[in-house]
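Structure record follows, encoded as structure tokens.
The complex appears here minus one protein chain, its other protein chains still in place.
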Amino acid sequence: MKVARAIAVAVLLVVSLCALFAGKLSSPDYAFQYREVPDAAPSSAHLLGTDDLGRDRLSRTLYGTRISLSLAPIAALISISLASLIGGLAGFLGGWPERITMAVTDLFLCLPWLFLLLIARSLLPLNAAPLTSVLITFLTLGLLGWAAAARVICTEAREFRTSDILLQARATGQHGWRLLTMQFVPRLRPVLFAQFLISIPVFILSEANLGILGMGVAEPLPSWGSSLRELESFSSFSGEWWKLVPFTLLVLVVVSFQVLLSREEISL
Amino acid sequence: MLKRIAIRMAAIVVTILIGLLVSATLVRMAPGFDSDEHQLDSRLSADTIAALKADKLANRNLLSFYATYIAHALHGDLGRSSALGTPVSELIRQRAGQTFRTCGSGLALGCGIGFLFAFATGIARASGLDLLFGSIATLSLCIPIAALALIFVLLRVPAGLAIATVIYPVVYRYARNILVRTLSMPHVITALAKGSGPIRILICHIIPVCAGQFLAIAGISVSLALSASIAIESLCGIPGLGQLAWQSALARDLPVLVTLTALIAVVTILANSLSDLVPPTVRSQGS
Amino acid sequence: MRRASAIIVLLLVFIANAWAQAGELRLCLHAEPKTFNPIQVVDEPSETIRYLTGGVLLRVNRTTQQLQPELATSWRVSKDGRTITFRLRDHIYFSDGTPFSSADVEYTVKQMMDPAAHSPTGDAFRSGPGDVITNVISPTEISITFPAPVASLDRQFDQVAIMSAHSPKKELAVLGPFYLADYKPGAYVLLNRNPNYWKKDASGRQLPYLNSIRLEVQPNRDIETLELRRGDIDLINSIDAESYDKLNAAAPQLTHDSGQSFDTEQMWFNQVAKAPVPDYKKAWFRSTAFRRAVSEAINRSDLCRIAFLGRATPAIGPVSPANHFWFNAKLVPISYDPAAALTQLQGDGFRKEGGTLEDRAGNPVEFSIVTNAGNKYRERMATMIQQDLAKLGMKVNVVPLDFPSLIERITQTFNYEAVLLGLTNVDWDPNGQMNVWLSSSENHQWNPKEAAPETPWEAQLDRLVRAQAQSMDPKKRKQYFDQVQEIVYDHAPFIYLVNKNALSAYSTSLTGMQPSVLRPQTYWNIETIAKR
Partner (left out) sequence: MNAEHTSLLSLRVSVDYANQQGVLQDVCLELKRGEILGLVGQSGSGKSTIALSILRLLHMKKGVARGLINFSGRNLLDLSEREMRSLRGKEIGLVLQSPLSSLNPVLSIGKQLREAWRIHAEGDSKLCSDVIAQTLSSVALPHDKDFLRRRVSQISVGQAQRVLIAMAVLHHPSLLIADEPTSALDVVTQTEILDLFRKLNQKLGIAILYISHDLLSVGAICDRIAVLVAGKIVEELPVTQELRTTSCAYLQQLSGFIRTP
């Protein structure tokens, strides 16, 4: 297990260092179209080949890592915070606040949010800087992603409210903030951690899907999501392993997070 | 008891009415509500285009749409699709069975495998297993849903499996982590100290205690399955409600979208009420 | 013994299956057909079904681009271009057994021209105010008079499927090679062979050869390609360049490139006076020099080579060179010349400071190109144009939008700067584009519904397209249209980018295929197609 953890740390470290020094490791212009060599296989000039417009895949992957890997965890944190705030409070308070919150959550889960995103895009100026629109995209994703987790957390909190761990903790004089941090948060941690792990790849992919509403990462800025969209016509992949590099990286990073964050030993 | 059920039902009805209003507003306010792709067809006269849009323009006034919709819905008439011209109730009748089968099998399979793997990691006490199942979960989360749908068509596998692939990671992660937490609870240690074996621990001391949380997970996976079915059905060309939802979203088909929202809301609320059926496991002392 | 009989039974089942499938053509529709009523057809899936089921009086031969007789044995257009007279075939029956006569033609025309019916098919005949007069001369002869001359009147009848005036089945009684047998919404449309179809082949065998056609509703083009490779479907009418390339690499015997098509991909700038765009930007977009400079700075051959994988040709104007009769052969391909483009811009008061192009007032040139999201080729073209124009110092933002939002922006709110879209030209005759060039029309996309032409060249365009519509002389009409093409070439209200190639793919088990660049490319001669 220790080895696994060391590997996980190493993977995350290497990936983030590569992203940080993307310009040093590859061609600094991720947007330049080498039009003589579109869709090329790896070569000494382009270590991971080029994409359909002849842009260097390696630098696009690295710059994309920088964007996706810094923003997706932030969005995940936003949605976790919202979920634990809303679900936790509702479950903790019980009674009608809980019932109303849960009704809102149910409603939230079935509303056609696509249209809200479309409305948001129509409010955004067409010439918004690519980076701004990425930020807004991830922010929106974080804000819309809490409902499912809030339900689980609420059930959890309700059990906690009625458990005598709380009673006992109260009896020993813990209250307020201390109760929250000492008892409640550690108890919620597994669920929050699950939510975090689920959200990261989901957010990275949703960003790509929002691209088709005009709210994703705008051209020519790269992101993992837009690289992963290439998988959608995967029948062309026979033997072209280099097109799977962003996908492999994403899986590696999330698995590393999993290894790193799962402290609990499970056994019976 | 009867009163409680009545209040509960009323709450559900109010929730759905609000849902209807919000979704109608969202659709109506979305850009492109008034437009029609045939507006670009230079062969058509302005008259014809106006006629093509007539159904949609009748719904322009949101409040009057809302009032007529509810009035008609009370008489069992859900209106007519503005894009397809067919009664909404008929559209739903034609397609509900397909979605029920796809989502049902996907849910059963996804939840089944998710819980099974979660229990397996719990019982086998091997963190290697967790890493394996967790990585499978990560892998299926990282594949774009369009690619997933395509893979399943390529392998000629039923679409239910694609939905299961979407649900499994979520169920596995939540269930496994709740399981881990429950495992370290004192009553499990007591049971272990009694000499109980792992299966007995699972069946008598973990599942009943976590039933609420597990049902909450099953509940949210219903809404997950429904939203996954939109993408999967429209990509795989399965004539279900998900495909209808996507087509209507593109066409800004207000009556269909509003009805579908209500339908999804009913299913979601019912699914999520599952976890409320189980009383909180630990009641405060003093009764 | 038991095993042997089991094998025989299995074999028989297999043969029966193979037999049943042998005469069935399978292909995909990309969306749900919206109607089965031939006069209400607007969308492509409905049009496919109309084409396969509808019997028409005259048909445009998609290979020779000439008219040929079908239900009408001969026809005559009057000198003023308002009246057409048909002589019809005798002893023809609808698919349900109802006999066919001139009354059915009269009924169809009346239905189509009924203002309350809002028939899109009828729009092609609505040239002026007034009523359409039909005159049934005999059961096999009819003349139809329109209130105003209709440009290439006879060719328009290619779109008119004759409906029965008396059949209880209404529009489901058809004269075409197939009739609608089964429809499962969202899943498939099944057409069966029309036993009453009138046409016979040279050896006297009744057509069509195929027993049935199964049209599967399948919006996903990747899956469509996959199904073709597997043999689940037999035909892809128009396949996109990327799938074509993949298929060509794996199974070259399936693919067919018919060359440059009539469809154009183009971009245009927003020239609407009341558009919510800054005034200084409007001034750029309304400057011919600016538009021409942009046009010249776009590397069209790169667009064809990279965005379309070589399966497209640089476009010259509204008429594709593939349209041999109507294309103005004097026009030369627009040369890629960024230096000349810059000079032209400098002549218009722009100057390049550092890496940035600025207008006279010092505003940096920055604009956005919107296009419909999900269209890979347009997104690619926009991104390539982004880099091409960066060489002039222009900053271009690419914004993909979902289709309804895009249409709302370009037809209602005019909240856009430039747009990249494609227009399909179904018609061989450019008269179908008339609404695009008339400045008062809603389809005059760069500046719709002008009260009066806002520029002299738009006034000239108005005059030319009206003149060609009035004239019955093909040579005269060609001259007018040549001038239209020259004006569009010089003023670039539309910046034409590429003409896609007409690409199709079909199984080697199909015989009698004659793919064409005109729609429907592969099955236009459906009655003589057979499946081995």
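Here the chain labels run A, B and C in written order, and each chain numbers its own residues starting at 1.
Criterion: contacts are C-beta pairs under 8 Å (C-beta built on N, C-alpha and C of every residue); 3 or more make two chains touch, one makes a residue touch a chain.
Since this is a predicted model, take the numbers as computed values, not measurements.
Only one residue from B:191, B:249 or B:271 touches the chain missing from this view: B:191. Contact with the chain not shown here comes from a single listed residue; of B:85, B:128 or B:208, that residue is B:208.
Annotation: of B:30, B:183 or B:271, B:183 touches the absent chain (contact as defined above). On the side of chain B, the interface with the absent chain consists of residues 125, 183-197, 200, 204-205, 208-209, 211, 281-285, 287, using the contact rule stated above.
To be clear about the criterion, only the chains that are shown with their structure count from here on.
Per-chain CA centroids place chain A at a distance of 21 Å from chain B. Centre-to-centre separation between chain A and chain C, using Cα means, comes to 43 Å. Within chain A, the positions touching two or more other chains are listed as 118, 121-122, 232-233, 235. The residues of chain C that reach two or more other chains are 222, 226, 402, 405, listed in rising order.
In the complex of the two chains, the chain A residues touching chain B come out as 1, 4, 99, 102-103, 105-107, 109-116, 118-119, 121-122, 148, 151-152, 154-156, 158-159, 161-164, 167, 187, 190-191, 193-194, 197-198, 201-202, 204-205, 208-209, 228-229, 231-235, 247, 250-251, 254-255, 258-259, 262, 264-268. Contacts from chain C toward chain B in the complex involve residues 31-32, 34-35, 42-43, 115, 118-120, 123-124, 126, 184-187, 216-220, 222-223, 226, 402-409, 411-412, 421, 423, 426-427, 432-436, 441-443, 445. On the side of chain B, the complex with chain A involves touching residues 11, 14-15, 18-19, 22-23, 26-27, 29-32, 121-123, 125-127, 130-131, 134-135, 138-139, 141-147, 150-151, 154, 169-170, 173-174, 176-181, 183-184, 192, 198, 201-202, 212-213, 216-217, 219-220, 223-224, 226, 249, 257, 261, 264-265, 267-269, 272, 275, 280-285.
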